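Only a single protein chain was left out; the remaining protein chains are all shown in position.
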Amino acid sequence: MRGKGNKMSNDSKQLEAFDVLGDGISFVRLINTMGSDVEIVNGARVSFGKRREELDEKDKVLIQYLADERHTSPFEHVAFTFHIKCPLFVTRQWHRHRTWSYNEISRRYTSMNLEFYVPKAYRQQAETNRQASTDELLEETKDGKNIHDLVAAHTSGAFEFYEDLIKQGVAREQARMVLPQNMYTEMYATVNLHNLIHFVELRIHTGAQWEIQQYALKLLDLAEEAAPYAIKAIRKARNW
Amino acid sequence: MRGKGNKMSNDSKQLEAFDVLGDGISFVRLINTMGSDVEIVNGARVSFGKRREELDEKDKVLIQYLADERHTSPFEHVAFTFHIKCPLFVTRQWHRHRTWSYNEISRRYTSMNLEFYVPKAYRQQAETNRQASTDELLEETKDGKNIHDLVAAHTSGAFEFYEDLIKQGVAREQARMVLPQNMYTEMYATVNLHNLIHFVELRIHTGAQWEIQQYALKLLDLAEEAAPYAIKAIRKARNW
Amino acid sequence: MRGKGNKMSNDSKQLEAFDVLGDGISFVRLINTMGSDVEIVNGARVSFGKRREELDEKDKVLIQYLADERHTSPFEHVAFTFHIKCPLFVTRQWHRHRTWSYNEISRRYTSMNLEFYVPKAYRQQAETNRQASTDELLEETKDGKNIHDLVAAHTSGAFEFYEDLIKQGVAREQARMVLPQNMYTEMYATVNLHNLIHFVELRIHTGAQWEIQQYALKLLDLAEEAAPYAIKAIRKARNW
Partner (left out) sequence: MRGKGNKMSNDSKQLEAFDVLGDGISFVRLINTMGSDVEIVNGARVSFGKRREELDEKDKVLIQYLADERHTSPFEHVAFTFHIKCPLFVTRQWHRHRTWSYNEISRRYTSMNLEFYVPKAYRQQAETNRQASTDELLEETKDGKNIHDLVAAHTSGAFEFYEDLIKQGVAREQARMVLPQNMYTEMYATVNLHNLIHFVELRIHTGAQWEIQQYALKLLDLAEEAAPYAIKAIRKARNW
């Protein structure tokens, strides 16, 4: 737990880290961007030498048309690199998206700074949808124990066991297998706007797990700084 | 633990399951294949109507040339579907390969048949290479406890805690985060021969983790049944 | 021109070549397939050891659900290799689809069997849509010349010029640049069912060029032989 608030560091605007899950550990940080609204228009038109530098009204109509018709291949000329810290079970869903470039911290290499995601309250199992959870939150077990404390104690125990295995000489690559899936991991992740929109579409869907929904929503907000008109057009076209 | 031996079920040759990690739980099973040595040659030549049905000596020279020169795009016309059961930490490395098609069992959906990878002996941390392990195996802690038993007890404890959370009403998608990373998972995974070779190249490298090396070696053996000459040419070209 | 009729060779059912553009030269031939309806179900469920071998009613409901919800990642376990002969301007549209595996005949390597697409009648420019053509066909110029004959004469002239350049010693790789874009080319092309459906969706759209529409429709028919229920479900979901 590293304090409250939504913004974590702030050397510069680009490096601002946003706390996604509200625990002061998770974050998303926009590292770099390439292109912008105007490059989408230039890509769509491949204009002869007459590369535009600013959007006019006709360009905005074109961007809305591309968003409405799902002709978003010109959106591939806009790209982003993010630095992300999220629980391992979120990464597992994320990495199924094969159009991103990932570099993840290796737990074979280092055991520094191991941290875990331990929410204050827990979602209940949905009865009608085997895969989903409800909005009703549990904080205590039926006999009055605090679930957060139970998960925190379990996590600490696993971490101590891991450290003991390391001390015994077991290789990190093998010892890490005793660590639970709420372990935090970090990655550099690069994606273009076309594929980012596809990711967001699947991951803000009501069927998606709450945690990854929070990351998807935050990425969309950050992308909006780089390509405001394109994201506005997508929000309108998709009803987001 | 489900018995001994290398082969697990055997309704038909295609459905044979091979125990990869030697614990009677892990497996790889070849579900389907497409193409064969001769289709590599047909693809490389795109012969006019004269599609070959059998390899001759000239074809074999061509396949060896393609393997030697790394011109393996015609190998993309040979494909495989595997059914794989492996520990979650292996899947995490596997899914970084973005050229496969994956369908993995969802632990948001079901908690049936949860099983865990608990080796009998443990590899030691390499001193010179921070990322690797040595061949020397540990079975006991310095004070004489059996490491397998410690890991098994830890795993059982985590599983019981998980089941208790489920009973308290916590959603499966959130409860599963207390389970350790030696949890087994299953997937259907489809790949073409060009990309399979690339996967094997990276994953049988001495720097790769022992567990995924075993899977890569077994996949190569299974692929050899479908495209024997191509795999032979690759083994020769790569010194495998 | 190589005769009439829809089927060209017929050593075996798999190798049947279908004339796509009606000129006796173009063709699509299904070379190999992998998987079928049942493997889609097995992939979607990754069932524990209980791999199905035949579809039941519940499986059909599942396939329709996957088609309706565009959850077609399990369709990636069904794959096809086609042998295709099409005009170069069709290949140029085709190769924009980056999810296929292609091996195309090289005109740097051989000038054997050069053939050209010369339709009998020509589509008129649409006035409202700059990119499209109308269904009204032109056969003659305003001064009564047969357009087919003009195109055929132009094509022959270009071919003779090409052959002359070759005789003068100009390299094939450079001489070929004088050949027109109605030149036929051939390719081996492999794709999975998920990506094939995406290709068909874009290429049978009314905005697509008539020639590539014909190829897309024929591929869909051929795929139906391998995965009849999945294609039926897609046709229903997409109104094709």
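Going in written order, the chains are labelled A, B and C, and every chain counts its residues from 1.
The criterion applied here is as follows: a contact is a pair of C-beta atoms (placed from the backbone, for glycine too) under 8 Å apart; a residue touches a chain by one contact, two chains touch by 3 or more.
All figures in this text were calculated on a predicted structure; none of them were measured in a lab.
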| Missing chain: touched chains present in the view | A, C
| query | For the full complex, which residue in A:L62, A:A171, A:M187 or A:V200 touches the chain that was left out? | reply | A:M187
| Among C:F27, C:Y102 or C:F199, which residue is in touch with the absent chain? | C:Y102
| task | Quickly run down the residues of chain A that touch the omitted chain. | result | 9, 15, 17, 31-35, 39, 42-44, 46, 48-49, 51, 73-74, 76-77, 79, 81, 83, 101-105, 112-113, 186-188, 190, 192, 194
| Hey, which chain C residues sit against the chain that's not shown? | 87-89, 91-92, 95-96, 98-99, 102, 104, 106, 108-110, 117, 119, 122-126, 130-134, 138, 141-142, 147, 150-151, 154-155, 157-158, 161, 164-166, 168-183, 209
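We adopt the following convention: only the chains that are shown with their structure count from here on.
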| task | Please indicate which chain is farthest from chain B, where distance is taken between mean Cα coordinates of the chains. | result | C
| request: Nearest 5 degrees is plenty: how much rotation brings the CA atoms of chain B onto those of chain C? | output: 180
| note | Expressed in whole Å, how far the mean CA point of chain A lies from that of chain C is 39
| field | Mean-CA-position distance for chain C and chain B (Å) | value | 35
| query | Roughly how many whole angstrom separate the Cα centroids of chain A and chain B? | reply | 28
